[in-house]
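Quick one: structure below, then a few questions.
Note that one protein chain of the assembly has been removed; the remaining protein chains are unaltered in position.
So, chain A:
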Amino acid sequence: MPTVSVKRDLLFQALGRTYTDEEFDELCFEFGLELDEITSEKEIISKEQGNVKAAGASDVVLYKIDVPANRYDLLCLEGLVRGLQVFKERIKAPVYKRVMPDGKIQKLIITEETAKIRPFAVAAVLRNIKFTKDRYDSFIELQEKLHQNICRKRALVAIGTHDLDTLSGPFTYTAKRPSDIKFKPLNKTKEYTACELMNIYKTDSHLKHYLHIIENKPLYPVIYDSNGVVLSMPPIINGDHSKITVNTRNIFIECTGTDFTKAKIVLDIIVTMFSEYCENQFTVEAAEVVFPNGKSHTFPELAYRKEMVRADLINKKVGIRETPENLAKLLTRMYLKSEVIGDGNQIEIEIPPTRADIIHACDIVEDAAIAYGYNNIQMTLPKTYTIANQFPLNKLTELLRHDMAAAGFTEALTFALCSQEDIADKLGVDISATKAVHISNPKTAEFQVARTTLLPGLLKTIAANRKMPLPLKLFEISDIVIKDSNTDVGAKNYRHLCAVYYNKNPGFEIIHGLLDRIMQLLDVPPGEDKGGYVIKASEGPAFFPGRCAEIFARGQSVGKLGVLHPDVITKFELTMPCSSLEINIGPFL
């Protein structure tokens, strides 16, 4: 969930009133936001870098507000204020207008070289804007928030904003060999080639995260003006030449990306949020984008879409009984201008360009419910009549674990993920023989594979509890995972029961007795006849030679028991003899 940090006093000034922290928290809750933290720049620096560094930092109160991940229109102070003011019916939702310029329209021409790397671009102009320091900071911050969220760390969309007065159109969006791109990037004093830049930014704590997007591509995307000035090399860096400042009056905005829909949404969000500060409030100057196929489109789209939803559908989905007029009013408070039309039961809802999250009637239903107030909805119980059933494997597990405890064994709960070493090397088995599923992106060795046996987890549990009085008697009934090409995903869980006895003597008879007890509980009689169980001398690398037996029950092998090999005991950092038992309980269902 993205967090937006705004200055409290600035927020209250824009809201036209002040709130206590509790009142504002309450307002956020109602609206689906969360006042996550009340802090200040000074506090943040002090927390992260200590009091010394924090000295002199601003102690203006900051509100950190958690915003739902699909509400891009609430990612800056301007949007938050507009949303809350409309919600509280203090203002009417502004209407955003795209206007044609008096003079020539700004043009961005996309060449076909971009197709393989970053094929889409959209653009717009904010004319006669008036920044202040706070507004300018908010403008930069919004771009950063969009980059981190909807833009997926610039992979899907990257934003460039430029001082239009320093440039001269038409602009060209193309892709070139890195060695052929040379310009002075933002906040540097000299020109570099793209190759050089990629090297320099490898150590840049902020930019290094974006390099991978184009790094290994033969051509890099780049935007030029008609004089060959580089506007930007998306998605990495803008040119220094056209950088905007607090004093910039006319802004050229370009968004390039691999996802056309998202590029359009991002452009719409930026211009709707900041056209508030244009001389003609909430108007955005159009720009023309010419695609490689020669077709030309005008942006921003700023599309208003009309949806029709029946009032009784909303009432039925939410569980309320409101008149269509009231529902229309509720929706209007959610920035969705609505009116009752037709037979008096239809509500026509206008979806503004800021609400890209509304893609289905259910989104409209939700907004009606939020405006109604979730906590005002009457709670009722559905009349759904059902008979409950347990999942048979879990039912058996539940029954068994209680009797395992009654037999004096204590239940452990170990991880399903572990290292290759745990299930292979430490047990004297080759990893290829385990048929384990392997994880491709583990952060540490603890998450290399899914376990194929419960034994390592129990031995590690003993190792972590060596100070406890002996004997240690542990068990676990849980799932292990084995590759299996007969299932749709290629792997299958098996429910295993594992028990270990750890003491000064191996206690094979105790583990053996436990097996006898388990079989008694499962109503499996001793004996080799069909339906019975028997243990037969066997061997396994994890067991001491001559002290291992395979367990056969109901005509199939279900597991092994025995005294662990001293090498296994040592590798799990244990010092005492230990016997163990592990069976698959699936066959006993």
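Simple rule for what comes next: contacts are C-beta pairs under 8 Å (C-beta built on N, C-alpha and C of every residue); 3 or more make two chains touch, one makes a residue touch a chain; residues count from 1.
Note that contacts and distances are computed from a predicted model.
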| item | value |
| --- | --- |
| Complex member absent from the view - protein name from UniProt, among "Dynein axonemal intermediate chain 4", "Sorting nexin-2", "Small ribosomal subunit protein uS2m" or "Phenylalanine--tRNA ligase alpha subunit" | "Phenylalanine--tRNA ligase alpha subunit" |
| Options A:V60, A:C362, A:A433 or A:A537, residue touching the unrepresented chain | A:C362 |
| Which residue of A:N493, A:S538 or A:S557 touches the chain not shown here | A:N493 |
| Absent-chain interface as seen on chain A, which is shown | 1, 29, 31-32, 34, 68-71, 152, 155-156, 259-262, 316-320, 359-363, 365-366, 369-370, 374-375, 377-382, 384-391, 393-394, 398, 401-402, 404-417, 437-443, 446-447, 450, 457-458, 460-461, 463-465, 468, 472-473, 475, 479, 481, 483, 485, 487-493, 495 |
